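A single protein chain has been removed from this complex, and every other one stays in its place.
Chain naming follows the written order as A, B, C and D, and within any one chain the residues start at number 1.
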Amino acid sequence: MASSAIDELHRIGSGYTIARYTVPGIKDLPVACKILFSRNQCDLVMAFGMPGPKPVDKSSAQIASQGLMQVQIEYGKHIIEVFVHEDEADDEKTLAWLMDRRSREHAMNAYNILFNPKALTAMAGTGLRQGYEDAGPLIDSGRSGKIRH
Amino acid sequence: MASSAIDELHRIGSGYTIARYTVPGIKDLPVACKILFSRNQCDLVMAFGMPGPKPVDKSSAQIASQGLMQVQIEYGKHIIEVFVHEDEADDEKTLAWLMDRRSREHAMNAYNILFNPKALTAMAGTGLRQGYEDAGPLIDSGRSGKIRH
Amino acid sequence: MASSAIDELHRIGSGYTIARYTVPGIKDLPVACKILFSRNQCDLVMAFGMPGPKPVDKSSAQIASQGLMQVQIEYGKHIIEVFVHEDEADDEKTLAWLMDRRSREHAMNAYNILFNPKALTAMAGTGLRQGYEDAGPLIDSGRSGKIRH
Amino acid sequence: MASSAIDELHRIGSGYTIARYTVPGIKDLPVACKILFSRNQCDLVMAFGMPGPKPVDKSSAQIASQGLMQVQIEYGKHIIEVFVHEDEADDEKTLAWLMDRRSREHAMNAYNILFNPKALTAMAGTGLRQGYEDAGPLIDSGRSGKIRH
Partner (left out) sequence: MASSAIDELHRIGSGYTIARYTVPGIKDLPVACKILFSRNQCDLVMAFGMPGPKPVDKSSAQIASQGLMQVQIEYGKHIIEVFVHEDEADDEKTLAWLMDRRSREHAMNAYNILFNPKALTAMAGTGLRQGYEDAGPLIDSGRSGKIRH
C-alpha cells in the first residue's frame, strides 16, 4: 500500500521528501507516527494497515485509530489513516485492487492537504470515496467530511 | 452543510468572521479543529460530517467524536459537531433536507453559545431537536443537554 | 433537572453559590464543565443530560461521559453526571418523576462530597440508588461505588 | 468490600497507613483516586465498585475503568480495580462471598506490588484468579497478566 501511495505522490507532484517506518502490527502505528513527527519533522503521515476480519482484529483497529487520533491532536498535524479491512473484498484480486486504489486516492488527499487545500474544498460534497465506486453528489457543497476511510 | 450553516449565521446576526477548513474524511476533523483554534484563533468551531451506514463507518464516527471531544477540552472552547448519518433518511431528498435543517439549527446554537447564552437556558427542557420533529416540552425547565446530535 | 437539583440543594443546606451554564447537547457538557472549573472556579459541577433511545444517542452519551471523566481528572474535582435516558421509563409522567428524583438524590451526593463526606462512607453498602427503588443492603459496609447512574 | 480488604491487609502485614474516600458512584472513583494520590500522597489505591447488570451499567463500568487507567498513567502508580458485577452471581449469598474473597485476594496483590514484588513473579502462570475457583497452571511461568478482574 505504501508503494502505491509513493508511486501516486510522485505522479502528482514534487517538492517533498518521504520517510518510511515499518511496524509489525497496526497497534504499533501511532507511536511510529509520533516518531516520524518528532524525529523526522514530518508535516503529515500516511498510516497504512490491513486489519483482519475477527472481532479481536476490529478491536485492535479501533485502538490503533484512537492512538492515531491522539498523536494527530498532540502535534496538530494530519495523519491520513489508510486501512483496508481484509473482509472488505471477497477475493484476493479485488482486495489487492482496493488496496492500490485507496492508497492512491488517500495520497492525493495527503498532497492536497499540504499543497492544494482549495482542491479539497472544491471536492467537498461531490461524494468521492476512497476505493470502490463513488456515491455521486447529493447536494452541491458543504459536505466536508463526506469521504470515509 | 457548511453552506447552510454559513447562510443561517448571516441571517441571524453579525459581529464575527468565518474561517473554513475542508478535510477529506471525518477522522481528519479533530486536528483541523485544533488548527482552527491555534492558528486562526477561532472561538468556536462547527464540524460537519456525514458518516456512512456500515459498522466501520460508525466506528470512524465514534473515533472522530472522541477526537473532537479531546480538542474541545484542550482548548476549553466549544466544537459543535454536526453529523448527519447516511442512514438517518431513506431517500436522498429527505437526507438533503435533514442536512440543511440540522446545519441551520446548530448554527443557531453556535451563535447563542457565543453571543446569547441566555437564549439556551430559556430553551432548555423545551424538547427542541436538530432536524426532524421536536419532542415537545416534558417538564418546564432544567433539561439542559436534551437536544441531541 | 437542574431546577430540581437547585431546589434540593437549597433544602439541604447553604454555604455555597451556584453558577449555571446551559448547552445545546450532551456532548457540549464536558467543555462547559471545564469552563465552570476554570472561569467560575467551581468546586464541583453537576452535569444534567437526557440521552435519547437510539444507538447513535447511546454512543453520544458514552462520548459525553468520557469527556466528563477527562475534565474531572484534569481538575481533580468531581463532576456528578446526572443522565436520565429517555428509555428508562415507558411514559412521560414516570420519566418526569425519575428526572426529579434522580436530580435530587444526586444533589444530596454533591452536597455530601463537599460538606459531609462522612455521610457517604456511612451510606456505602446500603444499596441506595438514584431514582427507582433502592436495592437494600447486602452486606453492611464497604460497597462504595454501589450507587449507579 | 473495602472492609474485607482492610481486614486482609492487617492480616498480611504492617508498615503502611490507610486513607479512605467514599464516592456515590463508580464513575466518581477516578477523580477520588487522583485526590488520594495528590493530596494524601498514597502509593497505591484500591478502587472498589459494584457495577449493575444493565447495558448502561456496563458502559459506566467501562468509562470508570478508562478513568482509573488514565489516573494510574498520570501518576505512574497502581490502582487496583476491584469490581464485582452484580450479575456475576445468581444469589446474594454467593455475591457477598465473591465480594469478600475478591477483595481479599486483590488486597494481597496490592501488598505484594508494594512490599513483595518477587511473590508476583513467582505466582505468574499459576492460574490464580480473584474469586471463584482458580484455573490451575497451564505452563510454568511467564503468564504475567493472567489473573483477571
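Here is the rule we use: a residue touches a chain if its C-beta (ideal position, glycine included) is under 8 Å from a C-beta of that chain, and two chains touch if they have at least 3 such contacts.
It should be emphasised that the depicted structure is a prediction, and the values quoted were computed from it without experimental measurement.
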Omitted chain - touching chains that are shown: A, D
Selected from A:34, A:77 or A:106 as touching the chain missing from the view: A:34
In chain A, positions touching the absent partner: 1-5, 20-31, 34-35, 38, 47-52, 56-57, 59-60, 63-64, 66-67, 70-71, 74, 83, 92, 95-96, 99-100, 103
Sites on chain D contacted by the missing partner chain, in the whole complex: 58, 61-62, 65-66, 69-70, 72-73, 76-81, 85, 106, 109, 112-113, 117, 120-121, 123-124, 130, 138-149
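The definition used in the following text is that only the chains that are shown with their structure count from here on.
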Shortest walk length in steps over touching chains, chain A through to chain D: 3
Angle (degrees, nearest 5) of the CA superposition of chain B onto chain D: 145
Remotest chain, chain B as reference, centres from CA atoms: D
Junction residues of chain B - those touching two or more other chains: 66, 70
Category of the chain touch graph - line, ring, star, complete, other: line
Touching pairs among all chains present in the structure: A-B, B-C, C-D
